[in-house]
Every structure is written in structure tokens, then in C-alpha cells.
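A single protein chain has been removed from this complex, and every other one stays in its place.
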Amino acid sequence: MVKVTLDNVSKFFGKVKAVIDLNLKIGDGEFVALLGPSGCGKTTTLLMVAGIYKPTKGRILFDDRDVTRLPPRDRNVGMVFQSYALYPHMTVFDNIAFPLRLKKVPRNEIDRKVRQVAKLLRIEELLSRKPSQLSGGQQQRVALGRALVKEPDVLLLDEPLSNLDAKLRVIMRAELKKLQKELKVTTIYVTHDQVEAMSMADKIAVMNAGRLQQYAEPSELYNKPANLFVAGFIGSPPMNFVEGSVREVNGGYYFDSEHFKLKLPSEIGELVSSRTSEVIMGFRPENAKIIKEELPNTIQGKVYVVEPLGKDVIVNVKIGEILVKILARPGAEIAPGQSIWLQLNMNKIHFFEKHTGKAII
Amino acid sequence: MGVKDRLFPVGGTALILNILKYIVVIIVAVVPLIPIWTMILWLAVQSFSGKVILGIIPSDFTFNNWRFLWSPMKMGLKEYPNIWPITLNTLFLALGVTGLVVFISTLGGYALSRMEFKGRVGLMQFIIALHAFPSIILLIALFVILNHLGLYGKGIMTLVGIILIKAGLEIPMATWIIKGFFDAIPWDLEWAALVDGCTRWKAWRTVILPLVLPGIGAISIFSFLSGWSEFLLVFTYVKDEAYYTLPVLIYYMIGEYKFIDWGMLAALGLFYAIPTIIFFSTSQKLLLRIYVGGIKR
Partner (left out) sequence: MVLKISRKVLPWIFLAPMLIMIVFSWIAPVLLTVYLGFTDLSSKNFLDFVRNFFTEKVHFTLENFDKIFFAKDPYIVEALTITAIYVLSVLSINSIFALVLSIAIAYFIRNEVLSMILRVSWLIPRIMPGIIYALVWNWFIDPKYGMLNTLLKIVGVPEAWLPESWLLTPPYSQLLMIMVNGYVGASFGMIIYTAAIKSIPTDIINAALVDGASDFQVARHIIIPLLKWPMLFVISWQTLSLLSSYEYILMIWGSGGGGGYAGIARAAKVMVWSLYSYSKAFAAEEHLYGYASALSLILVITGVVLIVLYFKLFGFRRLMEPSRIEV
């Protein structure tokens, strides 16, 4: 178990800049998720930690040791690939035993360790089978076993659940998290699914277009997103955004968008307007209430579509040309075409600079 | 677990293994190539030089070796036939084979790819089997057949006979390659043409043919080079000097033990290799695909 530090790491493939100036500190035993859309550089980062790619710039450290120049075999890293990459010509036993065989571990020791890992992952009965005879979930556990059997310092997982069906995925999420807590191995987990990242990781590094957007615990990412990208990426259904400006009028602060004007609490108004006037306001679907009659400082809109989800109802409301999603409780009688008003929770409002996307509040 | 418990190699073994790896590559892949590179370098250098030192260093630059282009060739006591008719013969052979092969295998390949008939699978297997069958052991029987058809010893007609034989030998592979190109064209295109009112013939000409043009190009080049390089058939069946092809001519000239003129021979060789060089440098991707796809020998 080691600390993993990425120090100003960049990776360029010719003209393509896959990872740019990445700085990350992962603590001993932590479970960190690299989250982002495809092409954001998360898998490239993982492969650099594994040693398969060499960073174009920067260093990678395990504890205080600079491993940047070390090949994969000298790093004591375990990795589970998205395709599992099981050796098709070897049995499950040989697949898991492979790392130990390479280290010339004595035969009976190999046997013991492999069976130990197989027991942990509940794949003992599969040891004599070949990968082609296994289901997706079984293959994934074998891949995990192979990564864990050498007692790695760092465990790397590249979208390990993406090839599983939805139900199995939910089960495996919990299993993986429990396993990691038991083994206490430093883990880096790559995924594009924010629900996965939020539910499993201690900390999440959100990446986009090769750059780190924000590195924090899930709750902080959710409640205090650092920029527009993180705010819109985390949370389902996603945050609503409205463009507009914040101005002071007669001692009071107002948010003025094309279709409505909202009075802001003075602290918020002061803070925002001191930075800039052109802003984007954001609020989460659960932080707005739908009311049937007009009250002061509410936004008028028309119900567009109602999506009942069982325990929640997502109401799509049109404000002028903008469509926002509001979370409502079932039972409230809301029908498409209805005129309603939205009351926003002023404590949970976000403002972002229009031109940079950076968060103000 | 952890760094403290493990002995991290200082990247030392990694370096050693890397060096070892490159040593293996050099010994296995590069060193054996030295003779080959030397031979090619010599060919290029010698053809433009009088004397060559240490095999690859030219001592002077001259066009004298290329005199066979405008004057008769003499080596020792023998005078050899003029280069141009021989070149023409070679061209005749190459083009004849190309024409026949392209025409016949395009028709056959199309039928194998798109048409329904009894024994289709069997025929495909038979054609693959022909790939593996070594044709050069049939030269004796072919000699008899050639005689029977009255094509032996009849000057240009012998060459015609050889064209027929060579084309026949190349057709299975060419058909298979072209069939591959036809297979790659989606059925819908043909159906659309038929629905639009074409007969099968017209559909073939206007829709399919343009799309297999690369394939036809490939087997044309391949057949041409094959005919151009053909040695054994001409060597075995053509006894009249006037109807030699370039490979046979070169063969006899190499044999001039005491009077061998390496300079002229090299120039001759380079001259002969020109089409091969041209075709390979302009269409290597396509041809490499063919070589990888349809291997004989």
C-alpha cells in the first residue's frame, strides 16, 4: 500500500494532448476514482501509473520513490482491464498464478496463494476452466484475482464494470467497495459513470479534455462544484443552468435573465457582482419547489413533460425557451401545459462566471 | 506489503533486459540481412561503375555498362542477340498473361462470389487446393501437351503456348483474390441496380466493375510481374535464341565463366528489374496485401 503522487504529469501523442499538467495526490489505502467523459484522459493516466505509457512530462511517485522510468514489472501494480485481458490459452488457475510464476515463487506457495484469492472472490470451482467458458462476471473476478494475487501496492481498475449487465453492475459495485476496504490497497478506478464513482470512491478526480477539473470527496463535488463542467457532470438528473447577469438596483441585488428577474440575498449578490456581472446560475432539480400560485420572487414557467420514476417525479418546465428539470414528489397533481411557479432554495444556488465557467458560489 | 518490505530493483535489470532484447533483434533480424543489402547495393553500384572495390564502393561512374541498349552484347567469344527483341518478347509474355488472367479470373471470381450454382463450395475448395499444389512438377506433361498442340518449336507460337500455360497456372490465385474484392461489395448495391432496371450484365458493368477496379489493378500488376519474371517455362520450352525472354538471356550470360562482364550483367539485371521496382514502389500497400493474402510457395 503506497501513496501515489502525480507531479505535473502530461502525456502527448504527437499533436494530441491526452493529459495536461495533472497533479494528483492519492493517499495510502485510498479509493480514488478518475471520472470523466470518454477521451478525457483518464485511461491514459491509469496506464501511466501502470507503467505502460511513459509520461511526456512530469513524474510519478510511489511514496517517495520516483517510478517514472520503471517498467510495469518493477512497480508491483495490479491492473484489471476493461476487456479483462485474460490469457485465452491458460486455465483460470494459470491465469491467476501467472504473476507468481514470473517471480519464480515455489510451486506449493503459488497453489496456496491462488486458492486463497479464489476463495476470497468465490471462484474456486472455476479454477480448471478456460476463460472462454466463463461468463462476464466470472471473467471479471478472475481478472481481479490475477491483479490481487501478487499483493500489489496499487490496484488499477479500468472501467471493470462497464461490460456487465445493469443488475450485476450494481451488485459488483458494493462487492468491490467492500473488498477494497478489507484489503486496504491503494486503488485507482477509472469510470465514465458518475453514479459509480460517487457511490464507491473516497475521492473523485473529475477530468475533462486532459485536464483535472476538481479533486474532492463526493459530497464536496456535489455541493461545491468548482466549475460549470463538474456541476453539470455530477448529479442525476443534472443541474439546471440559466444564463444572465447580476446587477445592483437601488441597494438590492437581482439576477436578470431573459425571462425572469430574481432577487438575491445581499451576501450572495455582493459576492457575485464583485467578481463579474455576466454569470450562469445553477440550481439542482431537488432545490426548487413547484407552487401552483404566484408568490413574490418566483419564476413562472409552463409544464412541458412529466416523467414519473416511482419514488420521484421529474417535471420538465419551460421557462421561455429554456427547459429545466425539477424533482417533485409523487402525488402533486401536475399536468403538461399547466402554468406553475418555481421557488428556488436560495441557500443552494450556484453562480458561475460566464466566460471561464469557474464557480463563484 | 508495501515499498518497505520489497526490494525494488534500481531499474537495473530493466536496462539489461532491454539491451539483450536489442541484441537479439540485431543478431536475428539485422545481421542476416547484411548479405541481402550488400547484394542490392552491389547491383545498383556495379551497373554504373567499371570496377567496384570491396563489393560496394564504386571506382568510377560510367554508362558503358549500359551499352547493350544500343550495341550488340559480346562476352568472350559469344555474341548475344539484340536486347530489344528480347525485351519485346518478355513484354509480350507479360502482357499476354496479364490480359488473359485479368479477363478470365474476373469473370470466374464474380461467379464464385455472387452466383448460385451447384458445386460452388466444392469449386472454392478445389481452387484453394490448387494454391497448395506445386505446379512446377508438371513441366514434363505440359511439354507433351505443348507438342501435341503443335506449339513447340514454332517461334512466337511457342511463346503463345507459354502464355496460355502461365495464365492457367496464375488463374486460381487471381480468381481467389478478385473473389475477395467482390465479396466486399454489399449485395444492396447490385439489387438497387437491378431494381432500377438493369440487366445482370449492365449491373455488372456499371455498378460492380468500378468498385472492383482496385482488385483488378492488383491482379494486373501481380500477373504482369509474374509473367515478366517467368523463367522456367521459357528456359524449358524455347530453344530458338530469337524468342528468348530477358531472364533466359541473363541466365546464359551469367554462365560466361572466364569472360564474365559483371558491369554489363549488373546493368542488364537492373534494366530487367525496372518494372518490378516501379510497380513495387508505387503500389506497395496493395501488393503487400496480395502477397499476404495469397501466398504461394
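When the chains are written out, they are named A and B in that same order, and each has its own residue count from 1.
Basically, contacts are C-beta pairs under 8 Å (C-beta built on N, C-alpha and C of every residue); 3 or more make two chains touch, one makes a residue touch a chain.
On a predicted model such as this, the values are computed, not experimentally measured, just so you know.
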item: Candidate in contact with the missing chain, chosen from B:I171, B:A218 or B:V238; value: B:I171
item: Residues of chain A in contact with the chain not shown; value: 47, 50-52, 71-73, 77-79, 81-83, 85-89, 98-99, 102-103, 130, 132, 146-147, 150
item: Chain not shown, touching residues in chain B; value: 17, 20-22, 24-25, 28-30, 32-40, 42-43, 46, 54-56, 100, 103-105, 107-108, 110-112, 115-117, 123, 125, 128-130, 132-145, 147-148, 164-165, 167-169, 171-172, 175, 199-200, 225, 228-229, 231-232, 236, 246-247, 250-252, 254-257, 262, 265-266, 269, 272-273, 276, 280, 284, 288, 291-292, 295-297
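Rule of thumb we're sticking to: only the chains that are shown with their structure count from here on.
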item: Chain B contact footprint on chain A (complex, rising order); value: 1-2, 62-63, 65, 69-71, 73-74, 76, 151, 153, 185
item: Complex interface listing, chain B residues touching chain A; value: 1-3, 6, 8-9, 11, 13-14
